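Heads up: the structure comes next, in structure tokens.
Of the protein chains in this complex, all but one are displayed in their positions.
Take a look at subunit A:
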Amino acid sequence: MTTHWLVVSALLFGVGAVGVLVRRNAIVVFMCVELMLNAVNLSLVTFSRMHGNLDGVVVAFFVMVVAAAEVVVGLAIIMAIFRSRRSASVDDASLLKY
């Protein structure tokens, strides 16, 4: 029964990964990364229940903390570039190439 949760988690992870690759707004891309992290959390908690130990749950808590820290840094960077360019599209920022 618990394996169903692993499938859900894999699907969520896939949705997030596809979102990162196809979406064009930096904020949405970032939200898709968060979705991937939460999918991993679901996996960790499920595995934790399957193995009957708490390691996975502990890791999931740390992932939440790290995700929060990432939001702080990420939104600061995206804000800075939005204020300079008036756009948060990842296509507009294309001065660096080749």
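Couple of notes before you dig in:
Please note the rule applied: contacts are C-beta pairs under 8 Å (C-beta built on N, C-alpha and C of every residue); 3 or more make two chains touch, one makes a residue touch a chain; residues count from 1.
Quick note on the criterion: contacts and distances are computed from a predicted model.
You can't see one chain of this complex, but its UniProt record names it "NADH-quinone oxidoreductase subunit N", from the set "Asp23/Gls24 family envelope stress response protein", "ABC transporter ATP-binding protein", "NADH-quinone oxidoreductase subunit N" or "Cytochrome c-type biogenesis protein". Residues 6, 13, 16-17, 20, 26, 29-30, 33, 36-37, 39-40, 43-44, 46-47, 50-51, 53, 55-56, 58-59, 62-63, 66, 69-70, 73-74, 76-78, 80-81, 83-85, 90, 93-97 are the ones on subunit A that touch the missing chain.
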